[in-house]
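Removed from the display is one protein chain of the complex; every other protein chain stays in position.
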Amino acid sequence: MNANLAPTLPETRTSGADLELRGITKRFAEFVAVKDLDLLVPSGTFFALLGPSGCGKSTTLRMIAGLEAPSEGSISIGGEDVTSLPSHKRPVNTVFQSYALFPHMSVLENVAFGLKRKKDPEAMAKAQAGLEMVELAHLANRKPAQLSGGQQQRVALARALVNRPQVLLLDEPLGALDMKLRRQMQLELKTIQTEVGLTFIHVTHDQEEAMTMADTVAVMNEGRIEQMGPPRELYELPRTAFVANFLGKSNLMRGEVTGKRAGLLEVDVAGHSVLLPEDRAVQTSGQVVVGVRPEKITIDRTSSGAAHNELSGTVIDVSFTGTTTEYLVDVPGIGRIGTFSQNRGQQPAAVGDTVYLYWEADYSFGLAGDERMDAGVEQ
Amino acid sequence: MTQTISKSGLSDLRSKDEIRAERRKGRTGIYLVAPGLLVLALFFALPVVVLLAMSLYVKPPGAEIGEFVPGFEIGNYMTVLSAYWPELLRSFWFALIATVLALLIGFPMAYLVAVRLREKPLLQGILLVLLIAPFFSSFILRTQAWKQILADEGFIAQALKFVAILPADGHLTATPFAVVAGLTYNFLPFMVLPIYANLGRLDTRLLEAAGDLYASPMNSFFRITLPMSAPGIFAGTLLTFIPAAGDYVNSALLGNNRNTTMIGQVIDSRFFKVIDYPGAAALSFVLMVSILVLVTIYIRRFGTKELM
Partner (left out) sequence: MKLGRWFVPVVGGLAFVYLLVPIVYIFVFSFNDAGRTNLEWRGFTWDNWANPCGAPAVCESLANSLQVGIVATLIATALGTCIALGLVRYKFRFRKLTDVLIILPLATPEVVLGASLLAQFLNLGWELGYWTIVIAHTVFCMSFVIVTVRARVSSLDPRLEEAAADLYASPRLAFWKVTFPLLLPGIVAAALLSFAMSFDDFIITNFNSGNFQTFPKFIYVSATRGIPAQANMIGSAMFIVALLVVIIGQIISYRKKKQLEKV
């Protein structure tokens, strides 16, 4: 677990509450869905939980909401232990993956449901205001079945938000929407969160969504949090091969540390010398995995002349994407390295060309030597 | 966190909250099912056991009519079976024919209402009501009506005699034909409703897709419509066959002669006219077990899990 390396969480706002999970484990019979999870989400944070299907994201949310009891560990909200509190007594609301709108109630009644349970005397007025916030006031009397997917999603959001929960849980609320609506809803969600200052826990398996919206992103894999931190930090400095591959793309190469100087590790990768800042490495001796993001690599027909961080190989695939041209280069002894260059009028390399790939030492990152290099690669 | 060793020998690693949640669920479940199950146990399961016991009662020497003492007289079964096996077989035979007929008539009805009239909800609704409403006009009254419609003096018998389909001294009532027709008639809604429920969910786009893939209408019927409605047909045939096999109103009102007697009639008269409780109980039990055996074979062969 490398979580201890990462998080420097941003400044907090009011009105939400801190959420803390301590040593949470969830077992379904023999199967362990969530393993020894520790998490501290300061109040007012937009926190994204990112991970592949089946990694335990929903299970984690369900435990926070009180819909599932943890097998081990405790949960506290605003400093108060809620582990044994039933769902209906927790200051938490959920926007369900499938919305779970009550089909027999009108949109307005749906939104007013929570307020009425709390015996709020202004339930209806607040519900109406909530609908106005999501710009659906004109559809208040419809049944959920008469709304489009995007509208239903906004009703679900309003239904949760009007209660001003200390923590709002969103379980892939945008999963069913098309790309355009998705982007629009992402903006709206972010705006609302900034306005009301609640703690949002947003589950998604869309990495772009997580990175653009969240203050903090946690990458989850097989019931564990692999790494968490601000999006940029996660991207620039992944601490495991899974994160390196799942969040964007990475070129990973196995090598052996051969020396240290001036805060840099010198790594021998199949006969090439690669330099790597010591403070960007998980492990500083023995066998390591060196990584570099594709966009950090320069592809050139001529050598840079530098003694370090340069590889050469043969282009085996070229694809034109509009703004960039992507290359796959076969480097003898290392394997395939992916990179791309902006299309600025230069003559692109062609399949079969010999090219040089080089990058600045500061962009390299180092992972533990026993990592599986294809962990987290999407098929 | 509690760690106990559960009965299965596996280490129980659930937390107290999990255990509590599970207990609560279990307890609510028990509270919900207990009253109903108690009723079923007391007034279904136990009575069947009592019936079984009663089928083995013996008549003490010199006893009055209707006086029996508990015993273990397996011979009761031999006695009734050797006397009434024709009625038993006939019951199953009649029920089988009625079930097949009801399926042949009922499927087009269900298809008409569920698929063809899908775009006309009002007409669909009216036909659906016509399927259910006969229950309220009393099935004995309807059976009696059939008896009068098919009577020798009735219009239908006279017309059939006129065109010489029916011999001049022939009857429509008091024949196996009338009894099977009555059974078919009375249990038809039980066939149609489950099939209707199933066809109602049939996505007609599937048929269009099949047509698109060069399936002839015949082909898409046998490849898509029929398999998709199989659970409905399955439920419908059971709901028709089982009550038909035990029915005696039709055979009593529309048949009522020696070659139409069904087993239900025999059980009824053993109980109430002859006052032979062990014999009646033995016959009931034989009927129940044979139906269970037939149904089990049927379920094994064609069954879907959906029914259970």
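Order of writing sets the labels: A and B. Residues in every chain begin at 1.
Everything that follows uses one rule, which is that a residue touches a chain if its C-beta (ideal position, glycine included) is under 8 Å from a C-beta of that chain, and two chains touch if they have at least 3 such contacts.
The shown structure was predicted, so the numbers you read here are calculated from the model rather than taken from an experiment.
**Student:** Where the complex has a chain not shown, which of B:L32, B:L226 or B:V274 is the residue touching it?
**Tutor:** B:L32
**Student:** Thinking of the whole complex, not just what is shown, which of A:T25, A:T45, A:T59 or A:N93 touches the missing chain?
**Tutor:** Candidates A:T25, A:T45, A:T59 or A:N93; residue touching the omitted chain: A:N93.
**Student:** One chain is left out of this view; which of A:V34, A:A65, A:V82 or A:L157 touches it in the full complex?
**Tutor:** A:A65
**Student:** Where does chain B touch the missing chain, residue by residue?
**Tutor:** With respect to the unshown chain, the touching residues of chain B are 22, 25-26, 28-33, 35-37, 39-41, 43-48, 50-51, 54, 105-106, 108-109, 111-113, 116, 121-122, 125-146, 148-149, 153, 185, 188-189, 217, 221, 238-239, 242-243, 245-249, 253, 263-264, 267-268, 271, 277, 280-281, 284-285, 287-288, 291-292, 295, 308.
**Student:** Going by the touch rule given at the top, which residues of chain A touch the chain that is not shown?
**Tutor:** 65-67, 86-89, 92-94, 96, 98, 100-104, 113-114, 117-118, 139, 141-143, 146, 159-160, 163
We adopt the following convention: only the chains that are shown with their structure count from here on.
**Student:** Chain B touches which residues of chain A in the complex?
**Tutor:** So the residues of chain A in touch with chain B come to 27, 69-72, 83-84.
**Student:** Once bound in the complex, which stretches of chain B touch chain A?
**Tutor:** So the residues of chain B touching chain A come out as 1, 13-18, 20-21.
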